[in-house]
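Below is the structure I would like to discuss, written out as structure tokens.
A protein chain is absent from this complex, but the other protein chains hold their places.
Now for chain A:
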Amino acid sequence: MTKKRRLEREATITSTPNVKSSSFADVLEKLKHESGDSQSEGGAKEWPRPAPPTLDDSRDPIFFQQIDVEDAYGYGSSPTLRMFGITECPRHVTDFLPYFYVPVPRGFYPSDLDALKELINSTLDSPDGLRNVQILPKRSLWGYRGDAKPVFLKLTISDPKTLPKVRGLFERGELHFRDLFPEPITTYESNIPFILRFMVDTKVVGMNWIEVPGGKYTLRQASRKVSTCQIELDQNSSLRILSFDIECAGRKGIFPEPEKDPVIQIANMVTRQGDSQPFIRNVFTLNTCSHIVGSQVLEHEKEADMLVDPDVIIGYNISGFDLPYLLDRAKALRVDSKFAFLGRLKGIKTQTKDAHFSSKAYGQRDTKETIMEGRIQLDVLQYMQREQKLRSYTLNAVCAHFLGEQKEDLQNGTPESRRRLAVYCLKVAWMRILPQRLMDKLMCLVNYTEMARVTGVPFNYLLSKGQQIKVISQLFRKANSDDYLVPSYKGDGTDDQYEGATVIEPKKGYYDVPIATLDFSSLYPSIMMAHNLCYTTLLDIETIKRMELVKDVDYVQTPNNDYFATVSRRKGLLPTVLEDLLSARKRAKADLKKETDPFKRAVLDGRQLALKISANSVYGFTGATIGRLPCLAISSSVTAYGREMIEKTKQEVEAEYCIANGREHDAEVIYGDTDSVMVKFGSRDLETVMALGAEAADLVTTKFVKPIKLEFEKVYFPYLLISKKRYAGLYWTKPSHYDKMDTKGIETVRRDNCRLVQTVIETCLHKMLIERDVGGAEEYVKQTISDLLQNKIDMSQLVITKALSKTDYAGKQAHVELAERMKTRDAGSAPSLGDRVAYVIVKGMKGAAAYEKSEDPLYVLENNVPIDTKYYLENQLSKPLLRIFEPILGEHNANSLLSGDHTRSIQIATPTVGGLMKFAVKTVTCLGCKTPLTLKNSRGPNAAVCDNCRPRLGELYQKQLALASTTQVSFSRLWTQCQRCQGSLHQDVLCTSKDCPIFYMRKKSQKDANDSIKVLDRFQNESW
């Protein structure tokens, strides 16, 4: 005890006034405080939210951040919308009815309105289906026909479900009203989702703040009309984010089925947005796998969800797996009546439905949709698939990419590992923060929130729908305020392709001089603004003739031979939308520069990004032929202008910057694509080129209509131009230091390539561009090829992965064949449907097809199966290597990389399985000269060397020692790293993450270490 006291005294002396010295008395004090708190583990006391303040519905305005809007049925006869916000309780909006417009035919008089209404209602067989018909002066969005406003019929319908029926009457021409609608006619604004309709009309955007003035609502009952104020607050309220993950007790080799396999664990994590540490952590586990206990666990889950009441639910692949699984499981256990209420509304069952997602930008994907009223779902997997291009989308790969960490992977585990999951939940729970951290790292939530605000769509739309909905939302908003009506276009999915962007033929090569890049900033939006391209300004020849418009005064003819009215006649809608977006972006960027608070900065950055994306997607919207409102006249005119401008830029630059014009060098445009041109000014000095680039950009800008602006952004130096859309270079924005290495189209992340390709290409580019050492890059390639041929390349570099998506492939495929073979070896560890199969190509019999030569990398390691190095050299490495070396070395010299001295030394592993090996006898050979050792020529059959090599014993011992030390150290380093990664020293490492770069290495090091020790032992039998 004396020692203890002494230590304390020291502490008080050394501690500064700021640092609280934690003497025992202090801790005692703290303990009292702690013990006064509830005894709950993992912050359970913080589950319930603070009670909402009581409100007087006649006076108090309600402020809340709206997070979700949805339509609901079953509240009386009128359709109801619910808005969910952070101040709790869904808001019900009634008195809002769907409607659409049809043009008023000639011969229709206001007196006909009632008759029309009756006719429609009787056709529908519902007396109140069509509520109201009005005649309003509106104009169509499509085309310019002067400023007159023709009249339209506004048909207000009682129920969103009835709307398509009414619309159908018009569109199919089935309405026989005094033959006024003899043939199918276009309806207007009839295909907008009801929720969006509401949001557009009330000017509510996603995730914004809403004020409901006192007197305009009644508490807990259907409110009156919601009036909104669109305060653009630069902050979010603290959203509660629940991150969760489930683990199922799978049976050997079978993907878990909710009907049979219980959920053994659910890990939850709740964070307030902006905090780095979760304030609630809890895990529900199931120790015995009986069904009765299973139901208890599920009840827990329900309880947790309800208590925590998160606003946002995140996870990895939750919408594809976790949520549907939980629901199905509940159904299988017949507890769904208790469990399946994950939404915020009482009495509404949560259900899952299959959804098919198809978008030109994101590809097609089958997903499952689970509707949770009043909660935002953000599946990080979906986010990744949309926003990031990666080699693999497993959580491990994603984490390794963005967080620089590996995640332990226990898939395909033995029953042992499953047991461990259940028992050592603390650690696993810790791991579950990963999606959360990923989300923070990538700012998904913030960016998406801003996107919802900018484009005015509900948050959930961003992940579940494509790009178009965002443009539609903005288009409707703008159109409505200007009395335009958006026609309901029936997409017929024509494959009309129009000419895309132009590419100036690249002058391939390796440029060791600075190459300036001139970019048109927001090219397509600015073209649309500059030339007033819009639906509303679209003209046709007849109109021009009828209205006697004058070319270049009243209208312009685009290079694509379409006609658009000029601003003097009418300002287009799209240009207005774009102007708003771009000026908002400018503002956001300016604010960003001033802002210091990191959270606000993140919000602003998210906003400017959202604005940029929105601006660019407007062009895409007009060009999407299967879209809602394609207008190829606009999109192809835009690209045509773009082509013209690139060409013109090239001419201007080359005309101005030439020796004939008193310049030092002739400038040369070596490449141009879509919105940028690469100019070689000739000077070798970085600063000079930067000055020239800026000057040229300003010069060319003056030649174009405003707001088109050519900007000088960066210099590539050196620059490797391979072909169209394929180049690499060192990116400079300031002369002092380069910013980064930039590569385009050098596809190293393709999954059917092995990692070796990626490594080699990246290293080569690094050596060429950053170290400016082309010779070094060549040498590196030769060394790598030599290593490959000598079997020295790490297995993880050679592994190719493919998903086993279905069993009956038509053609034989390598990974399918392997999966079959693995099943016969050990059904338990064999990959099952949905798994990614990892394989390497091994030497097969002569003439064996490639698919027969696939093999499990672990099996290869264990049995020393020789790798088919020729396959890797010719099918994997050669093409990408030649591609980047050809511009530098020329075709002939580039080929010499693949053959020559370095390819002579070959080492082939001696397999322990297959073929002849059954008959082979192993003999110990001399470590010096490989002579088989016998009693006659050495000190016995387990000696190290033969008698002839004995003088070299020291050298050979040294060599073996170095080898043994290397393998032992790598064994230690690799396995301790895995221990650190799994977060436990006392448990064996069970991870089977095939994406981890050290997975195979660590297995190999184990084998190598064992082998090297045995060899070393042989020296004990020697004399020196």
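The rule we apply is simple: a contact is a pair of C-beta atoms (placed from the backbone, for glycine too) under 8 Å apart; a residue touches a chain by one contact, two chains touch by 3 or more; residues count from 1.
FYI, contacts and distances are computed from a predicted model.
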Which of "Trm112p-domain-containing protein", "DNA-directed DNA polymerase", "DNA replication complex GINS protein PSF2" or "mannose-1-phosphate guanylyltransferase" matches, in UniProt, the chain that is not displayed: "DNA-directed DNA polymerase"
Residue touching the undisplayed chain, where the options are A:Ala660, A:Met845 or A:Leu985: A:Leu985
Given A:Arg587, A:His665 or A:Arg973, the one touching the chain that is not displayed: A:Arg973
Interface with the unshown chain - residue positions in chain A: 1, 4, 7, 10-11, 15, 19, 21-22, 24, 27-28, 30-32, 34-35, 37, 39-43, 277, 281, 404, 406, 424, 426-427, 763, 783, 786-787, 790, 901-902, 905, 952, 954-955, 957-959, 961-962, 964-966, 968-977, 979-980, 983-989, 997-998, 1001, 1006, 1009-1010, 1013, 1016-1017, 1019-1020, 1022-1024
